[in-house]
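Only a single protein chain was left out; the remaining protein chains are all shown in position.
Naming follows writing order (A, B and C), and every chain is counted from residue 1.
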Amino acid sequence: MFSFIVSRILQALPVMFVVSLISFAMFAYVGDPVAIMLGQDFTEAQRVALVRDLGLDEPFFVQFAKFVGNAMQGEFGLSYRLSRPVAELIAERAPATLELAFSAALISLAVGVPMGIYTGLFRHSWLSRFLLTFSLVGVSLPTFLIGILLILVFSVWLGWLPSFGRGDVVRIGWWSSGFFTVSGLKAMILPAITLGLLQLTLIMRLVRSEMMEVLRTDYIKFARARGLPNRAIYFGHALKNTLVPVITIAGLQLGSIIAFAIVTETVFQWPGMGLLFIQSVGAADIPVMAAYLMLIAVVFVTINLIVDLLYYAVDPRLRTGRGAGH
Amino acid sequence: MSLLQVKNLRVEFPTRRGTLVALDDVSFEIAPGEVLGVVGESGAGKSMTGAAIIGLLEPPGRIASGEILLEGRRIDNLPYEKMRRIRGREIGTIFQDPLTTLNPLYTIGRQLVETITTHLPVGPGEAREKAIGWLELVGIPAARERIDSYPHEFSGGMRQRVVIALALCAEPKLIVADEPTTALDVSIQAQVIAMLKTLAREKGTAMMLVTHDMGVIAETADRVAVMYAGRISEIGPVRQLVRHARHPYSQGLMGSIPPLDRRVERLQQIDGAMPRLSAIPRGCAFNPRCPRVFDRCLVERPELMDAGTTRASCWLYAEGAPA
Amino acid sequence: MRLLRMAALAAALTGILASAGMARTVRWAASGDPNTMDPHSQNVGTVTMVLQQIYDSMIQRNRQLGLEPGLAAAWRQEEPNRWRFTLREGVRFHEGETFTSDDVVFSITRALAPTSNFGIFVDTIDRAVAVDALTVDIITKAPDPILPNKLASVMMMSRSWSERNNAARPQNTRQREEMFTTRNTNGTGAYRLQSREPDVRTVLARNTGWWGWQVPTNNGNIDEIVFRPIASDATRIAALLSNEIDFVLDPPLQDLQRLRSQNALRVLEGPEVRTVFLAMDTARDELLYSNVQGRNPFRDLRVRQALYHAIDIAAIHRTTMRGQSVPTGTLFPEQVNGWAREEDVRLPFDAARARALLTEAGYPNGFEVTLDCPNNRYINDEQICQAVAAMWARVGVRTRVNSLPLGPFFAKIQRDDTSLYLLGWGVPTLDALYSFQSLIATRNGAQGDGIWNYGRYSNPRMDELIQRMKVETGDTRMATIREALHLYREDVPSIPLHHQMIPWALRSNLQIPHMANNQPYFRWAVMN
Partner (left out) sequence: MKAFFDSDIWWSFTRSPVVVLSAIVALVCIIGAVFSPLIAPHNPFDLASLQLMDAFKPPSWEAEGDPLYLLGTDDQGRDMLSAIMFGARVSLMVGFCAVIFSTVVGVTVGLVAGYMGGKVDALLMRIADIQLTFPSILVALLVDGVVRAAVPREVHDQIALFVVIFAIGISNWPQFARTVRGSTLVERNKEYVQAARVIGLSPLRIMRSHVLPNVMSPVLVIATLNLSFAILAEATLSFLGVGVPPTQPSLGTLIRIGNDFLFSGEWWIAIFPGIALIVMVLSVNLLGDWLRDALNPKLR
C-alpha cells in the first residue's frame, strides 16, 4: 500500500516537472516582464537593474530552480492586472471554485451513475430512450447556453434562485464556504447544475456502455447460468465491474469540471479561480495564468492519485503486486 | 422416463435480410445419469442448443417452435424467474473459457457461497463448508486456505475446476458443458475431463457435453449427436456411431479421429466448408459436400430416420435410395 | 470530528444570523470594479464612486452639485494667491486619528506627487501651510478662481496612518505597484470599508460617528453597502430583476424599457456631466495603427472634419443609445460653467462632404485605422465604436475596432499607444477649464496640463487661451472660454459625439438622489 502510493507520487513528478517548466516558460519568456514592469520611460541603467533584481541574468536552470522553489512556497509574484500577490488572489478564489466543483461532481455522480445503470440494464425501455436522447442533447448544449437558460427561467421568470455570485459565505479560517447559509446554498444550485450537466450526461453514457460491456461478459452469463437472481447479477457482479473503468474516467471527468468551471463562473459571475483565470487570459496576466496552471496540475495529480487508490481498493488484481490480465 | 427431452426445437434469428434459422427441428433425449456428446463444426448449433436448454439464448435469437422438457415439465416457455430457479439448481452449466467465466473482483469462495445459498436452504456458514467440500472434490489443493483467493490467483486448469465446482455445487441433475476443455492446455484436458466424468458418475448427474473434440466424446459419452448446419445429422450410441457412422458427414468426422486421445484442430477430411446460416442450400444441407449425393438430396430435406444402429438424417437410408 | 461539526454549525448559525439581520443593506452593482482603494491614484469614476463614501474632502457637493462645507467649515480667498480654510472640529478618522490641518497639508502634498492622478485638482497649488491645528492656508502659484471647485475632488487622508503604512505617496498603477492603500482605507467619511475582495465584493459599513450625520440634509439611513461588480450586462440585469440587487448604477440601455415596466423597480433618468468623444493622434508623423505610410492623416484638419461629417449622430442617438444621449458639438454639457449654446453646434452628417474632404486631403480611397475602444466604461461604448466604424467605412475609412476592458484600455492609451480612441470625460469641477486643460492643452509636464490628451493635440493659440482661463476671472474669463470653444469647433482636436444620459435602476423602496456626476451619495440614500 505504502509503496504503491510512493510509486504513484514518483510517477506524478515528471508531470509536475513538465507543467512547471511550461509555467516557468510562460512566466519568464512570454510578454517580456521587464518591458511590462518598466513601462514607457526608462534608462538603460534602470533596465539592467531590473533584470538583475528579477534574476533574469542568471542561467536558465538557476532561474527555473528559483521559480520552482518559489512556487512550492506558493510564491508567484504580483498579478500584472490587479497588482496583488498571485498566491493571495488564488487562495481567495479557490474555495469558491472547489465548492462549486464539488457540488457539480456530486450531482453528476449521484444522478449520472444511477441513470447509466438504468439505461444499461433496460436498454429498450422508453425511459432509457428518453434519457439517452436527453443525454445527447445534454452533450450538444454548450455549458454557457445552459447557464443562460437556467438564469432566464429560474431567476428571471420564476424568481426562485439567484442568478449570480455565491450568496452569503461563512469564513472558516481562510476558507470561505457557501454551504452553511441558505443564500449560499441557493446560489449554488444553478451553477452546480450548469457545471454538472455535461459531466452527468458523460458519466451516464460511460456507465451505460460499461454496464452493457460487462453484461456481455462470460462471467455475467455464467452468473445467470448459475441461476443467481437479477439483483445479485446487476448490483453485485455487473456494477462492481462497471465501476472499475468508471472510476478512472469519472475521475478525469471530475477533474475537467474544474476546467469547465471557467465557463460557468463567467456566466454566473461566480467569484472563483475560473473567473480570475479568464480575466487573466483576457488581460494576458501571465503570473496568474502560470500559477493557475500549476495549481490545476496539482489538483489533477491529486485526483489521479485518489483514482488510483480507489482502483486499488476495488480491483484485487492490483493488490497482488503484478497485475494479471492487463 | 428421460431427464431431458428436446422436441423439434427451432431457433431463429431475425435479421435485416430475413430470418436466419439457427436450429431446425432438433430433437433428442437425455436419460438420467447419461452423458450425451454433441459434436460438429463451429457454427453447427451445438452451443446454441445448450443455450436454448438453459433458456439463455442471446437476443435477438428466440425459440420459434418446439419444446424442451425437463423431467416431463416444459421449461422452454417458463417465466424468467421460474427458469432462473432451474438454472444452477436443476441444470448446471460449464462454459468454455475459465479465464473469463469467473468474476475477477470476487473471491471464488464468495461466488460458490452465493450459488449455494441461492439454491439450497443453507446458511452462509454451512454453505462455506459445502463450498470447501466441492473445491476438494474438484481437486483444488488446500481448498480451505484457497477459498478466499481471487480467480486470478489460480492457473487456468485450476480455474476450470472451480467453474466445475460452481456448476455442480447446487447438485443439479443435468450439466450442460460447453466445450469445457477447449481453452485448457492439452496436458490438463484429460485430467479435467476425467474428473468431470468421475464426478458426474458419482453424483448420478446427466451431462450434455458439447465439444468438437471427437477424442473427448469417444472417451466420455454414452451417446453422441452429430450436428450440421443447425440440425442433427446423426444420433446414436457412442460405440456404434464412432465405429459405424451412417451419415456421410459423420463418416467424414469419424475418419478424423486420431488413434490416441489427441485433440483435433480441424475436421479437414471433408472437402469444403459448412454453409453459412444465410445460405443453407435447398434439400439436404450437406449436399454440396456429400460424396454420395443424389437427386433427392438436392430437393428434399431428410428427417432423422432409422439407419441401423443409429438414426441419421440422410436419404441413403430411406426407401428407394440408390444402393 | 464532533468538534469540527460543532464549529461548522456555529459558523452556519452566525452566517444565517448575519444574513437575516435587521441592518438596512443596499446591494449595489455596476459593471466595473475600482482597481484601487488609493484616493489619489486613479481619477476614474469607478474608483471615486466607492471612495467618496469613505473619504471626505474639505468642500463637498450638495444635491445640486453646488458646493457646501465639508471638512472645512469655512473658506475665504484672503489674497489672490492665498486661501484660508477653517476646519471642522472634532472630526476623527475611521481608525481613531483626529483630523487636523496637518492631514490637509499631507493630503494636498500627496495629491501633488508625481504618481498622483489627481494633479489636475491641485495644479495651481504651490503649497499648503498649517496655520494652527484647525486652520490651513493654501498658497497658489497664480490666482485660481475655481480652487474650491477643484478641492471638492481632493480626498483627505491621515498623515500618521499613511506614513505608518508606507503610503505617503499615491500608488503607481502604471508600474503595477501594490501598496497598503491598494486595499485599505482610513477616511473620515460616512462609511468605512469593512471588507474588500477585488472583482468580487466591497462591503462598506455605516460610520455612526460621522460628523455629517449631524447635518439635517444627510438623511441617509443605510447601514451597510455591498458593492459587487457584475461585468455582464445580462447577469447584472437578471440580478436586479430577481431581487438580488437593489441598485444598478449602469443598467444597460436596452433593458430600460423592461425595467420601467416593473412595479418593484424604478429608473431614475438624468443627464450626466460627461461627454463622449473620439480623439486621435495628431502628434506623430506616422500613425502607429494605420496603413498610411510616411504621413499622419489626422494632422490634416480636412481629414478630421471628414470623419466628423461622416458620423450620423442621430442614428447613434436613436438606435445605439436608445434616446439616452444628448448629441453635442462641443466639449462639455450645459451644466458646466462656460458652456455656450452658439458653440454647441455639430458639423452636419454629410457623407458626400466627408468623401470630398478626404479626396481633397489626398485620401480618395480612404485609409485603414484602428480605433481603441473601452468595452465596459461608458454606456454602450463598444457599440458606439462599431457604429462609428460602419459609418466611416461608408466614406472609405476602414476602421478596425479594438475593444478592451477599461484596465488594459486606459493602460494602453496612457502609454500614448494609440492612433484613435474613444473617451468619455466628466467634469467634476463643473468648470470649462477642467476639460480644456486635461484634454486639449499641450502636455507640458505641468500638473494637469494635457494629462488626458493622449492624441497629444497641440495648438499654441489654444494653450494660450487655456493658460488665461487659469488666472482670469469674471467676464474676461467667460470670453476666453468662449473663444476656446469656438477654436475647438473650428480645429476639431477631437470629434464630440454626445453627453451621456445616465439612467440608474433601483428598487422602489430605495431613494437616492440622481446625480449628474454619476456618483451615488449614500449619505442621502433612504431605504424603507
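In this section, contacts are C-beta pairs under 8 Å (C-beta built on N, C-alpha and C of every residue); 3 or more make two chains touch, one makes a residue touch a chain.
Keep in mind that this is a model prediction, so the values were computed, not measured.
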| task | Identify the residue among A:63, A:128 or A:209 that touches the chain left out of the display. | result | A:209
| remark: Among C:315, C:356 or C:446, contact with the omitted chain is made only by C:315
| said: Using the document's contact rule, name the residues of subunit C that touch the chain not shown here. | reply: 232-234, 237-238, 241, 252, 254-255, 257-258, 289, 312, 315-316, 318-320, 370, 383, 386-387, 389-391, 393-394, 398-403
| note | Absent-chain interface residues of subunit A come out as 14-15, 18-19, 26, 30-31, 136-137, 139-145, 148, 152, 156, 209, 212, 216, 252, 255-256, 258-260, 262-263, 266, 277-278, 280-282, 284, 286, 289, 293, 296-297, 300-301, 304
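As a convention for this text, only the chains that are shown with their structure count from here on.
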| field | Far-end chain from subunit C, centres as C-alpha averages | value | B
| query | More C-beta contacts across A-B or across A-C? | reply | A-C
| task | State, to the nearest whole Å, the distance from the C-alpha centre of subunit B to the C-alpha centre of subunit C. | result | 91
| What positions in subunit C touch 2 or more of the other chains? | none
| said: Show me the residue ranges of subunit B that touch subunit A in the complex, using the header's touch definition. | reply: 54, 56, 84-89, 92-93, 95, 97, 99-107, 114-115, 118-119, 150, 152-153, 163, 166-167, 170
| message | For a test of understanding, state which residues of subunit C touch subunit A in their complex under the given definition. | response | 7-8, 11-12, 14-16, 18-19, 35-36, 171, 173-178, 182-183, 197-201, 228, 230-232, 234-235, 238-239, 241-244, 405, 407-408, 415-416
| Residues of subunit A that touch subunit C when the two form their complex | 36-40, 78, 80-85, 89, 92, 148, 151-152, 155-156, 159, 161-165, 168-172, 177, 180-184, 266-269, 271, 275-276, 279, 282-283
